[in-house]
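Following: one structure in structure tokens, then a few remarks.
Apart from one protein chain that is not included, each protein chain of the complex appears where it belongs.
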Amino acid sequence: MSFCADQLARTTSIWELMLSHRFLRETRDGSIAHETFANWMRQDYLFVEAAIPFIAALIPKAPRAHRVALGKVIPALETELELFRERAEVAGVSLDDVTPSLINHGYVQFLLASAYTRSYAEAFTVLYVAEKAYYDSWSVVRDGIDKGSVWYPFVENWTSEAFKGWVEFLQRELDGLADAAGPAERQRMGELFELTAKYELAFWEMAAGGASWPGLS
Amino acid sequence: MSFCADQLARTTSIWELMLSHRFLRETRDGSIAHETFANWMRQDYLFVEAAIPFIAALIPKAPRAHRVALGKVIPALETELELFRERAEVAGVSLDDVTPSLINHGYVQFLLASAYTRSYAEAFTVLYVAEKAYYDSWSVVRDGIDKGSVWYPFVENWTSEAFKGWVEFLQRELDGLADAAGPAERQRMGELFELTAKYELAFWEMAAGGASWPGLS
Amino acid sequence: MSFCADQLARTTSIWELMLSHRFLRETRDGSIAHETFANWMRQDYLFVEAAIPFIAALIPKAPRAHRVALGKVIPALETELELFRERAEVAGVSLDDVTPSLINHGYVQFLLASAYTRSYAEAFTVLYVAEKAYYDSWSVVRDGIDKGSVWYPFVENWTSEAFKGWVEFLQRELDGLADAAGPAERQRMGELFELTAKYELAFWEMAAGGASWPGLS
Partner (left out) sequence: MSFCADQLARTTSIWELMLSHRFLRETRDGSIAHETFANWMRQDYLFVEAAIPFIAALIPKAPRAHRVALGKVIPALETELELFRERAEVAGVSLDDVTPSLINHGYVQFLLASAYTRSYAEAFTVLYVAEKAYYDSWSVVRDGIDKGSVWYPFVENWTSEAFKGWVEFLQRELDGLADAAGPAERQRMGELFELTAKYELAFWEMAAGGASWPGLS
């Protein structure tokens, strides 16, 4: 069994909680409160912005063959930020002066610290799970959302053929990196796989529940 | 007004919430549940362990005069870990197979990512606030805790003259770094000051409330 | 006086040695030995390849406004590598199994270590000097080289309007970063300015003199 298949099976219960999350269900059904979706938008805008340094920090450790692919992600993320700004204007959401929630901030720091302190295969695991989680999550929303919804362009973005191909590329490459790794490194890759899935689930909780910091207010 | 005095004044409301936290009050009064304190111990053991890489990652960026001081913190943290193991045995708390809560994990990643991606003065700000918060927090507990309490050695550890001197050294040095910084860097140092204080408050919330991950269970 | 003007004046003697180097003069005059230029080509191919991780490593530390600019350099460097491969084929030079000379390897490690251990303004200083040295050096060659020379496309590459604009952009931004820095950081920026110029001069020495390692053979 490939590394990814194995890990996805091992962490099924987390993926089920993620993919059945009320934030995704309510976005799909159109019952989500405007302010709830706006909260996600503001937080995810910061997250995408912070993903650029993460990708950049992977490049010096990447094998030659991955450098070109990762180099192309940076302008793609800049384009994604434009999508947020465009939607924000259409939906009347302000992206100014947003500060990250604890979950958002901690997740971003996790991406960065993984890129700096972990082996390439380990940090690449984190990248894969984050992208896979978004593809799967927005695929849930796609199956039912009104195409006229103001939020529909986000669904299109993360369920497009291009994004699907990117996630499949990451999966193939991650399987290859896991095959080449020794058992101790593969063990650490598995731990990071689970940890990233837990952050993704926590991100939806925060999207649905609000961005306040624990103990504050 | 010095940088630290200025920032402590600016973030007073966070420090008040931190220093009046029920976890500290109940530990001081002896009313804290054994399992609640044990939860903090397990999580903070992981945090101290993870602080060693943070200190190490600061050293390559440190001015010559700080290197010796930071180099001595590493064995001091190893000694602190021994205190945890010794107390764990006395109090019948297991430190095996502990996994970090989201707040703990995110905070540790924040330390690491700051050391790698921020200027020395910015990352040093994070170090100061984390240490200052512990000195102030455990000083609250000291004023009232029964000296025969099984938890008393932790109080001693972070309210000792040695630790107080360390925090004062950090404060003086941080004021100096802030004086030498340009306005843009000083602005970022202030943002990190506030952010670290928010993590510290969140850590007490987690200590009191449990280590589960949002959405899981 | 702006930081760059000041530093260029301060290091004039190094720039004069660089810009009057026999490697440049002989390339301009068409008297350079084929194998000598081929040696430079092989070494510089490795250098350009290694510049990609350097640029990537700057991105996580860059202010928001610089990220987009730096992100675009990565595909530009990939295009530059294609120029090397195309010229290598035309000129019958093999780029396979090249290993870096000490000067080349040390210089590349200097770029990387600067990105990781220095402040953004300091590492940006290194980037500017490396690019400025190439613009100035190839401008010397341009004034006289036969446009039919097999090496002419390299001249075009680093003396183009686009490259000139890039170097001017870097100069303006570096002046701005120096204005915003405190005196201690500005002092370190000046040291790195000089050091990078010394590496550039050493690189031409190695281009002209061969890629062997000291003491070996």
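Brief remarks follow.
So that you can tell them apart, the chains are marked A, B and C in the order they are listed, and the count of residues begins at 1 in each.
Keep this in mind: a residue touches a chain if its C-beta (ideal position, glycine included) is under 8 Å from a C-beta of that chain, and two chains touch if they have at least 3 such contacts.
Here the structure is a predicted model, which is why all the values come from computation and not from measurement.
Which of C:Arg25, C:Lys72, C:Arg142 or C:Lys198 touches the hidden chain is settled by the complete complex: it is C:Lys198. Screening B:Met41, B:Val93 or B:Leu112 against the full complex identifies B:Leu112 as the residue touching the chain left out. Screening C:His105, C:Arg142 or C:Arg188 for touch with the missing chain picks out C:His105.
Within the full complex, the residue among B:Ile32, B:Ala57, B:Val155 or B:Ala211 touching the omitted chain is B:Ala57.
Contact with the chain that does not appear here is found for just one residue of B:Glu16, B:Glu78 or B:Asp146, B:Glu78. Listed here are the subunit C residues that touch the chain not shown: 14, 17-18, 21, 53, 57, 102-103, 105-110, 112-114, 116-117, 195, 198-199, 201-202, 204-206, 209, 213-216. Summarising the interface, subunit B meets the missing chain with residues 49, 52-54, 56-60, 64, 67-68, 71-72, 74-75, 78, 112. Contact residues of subunit A toward the unshown chain are 60-61, 116-120, 180-185.
Basically, only the chains that are shown with their structure count from here on.
Distances from each chain's CA mean to the overall CA mean are smallest for chain A. Note: centroid distance subunit B to subunit C, computed from Cα atoms, is 44 Å. Our note on geometry: subunit A versus subunit B, Cα centroid distance of 29 Å, whole angstroms. In subunit C, 60 are the positions where the chain touches two or more neighbouring chains simultaneously.
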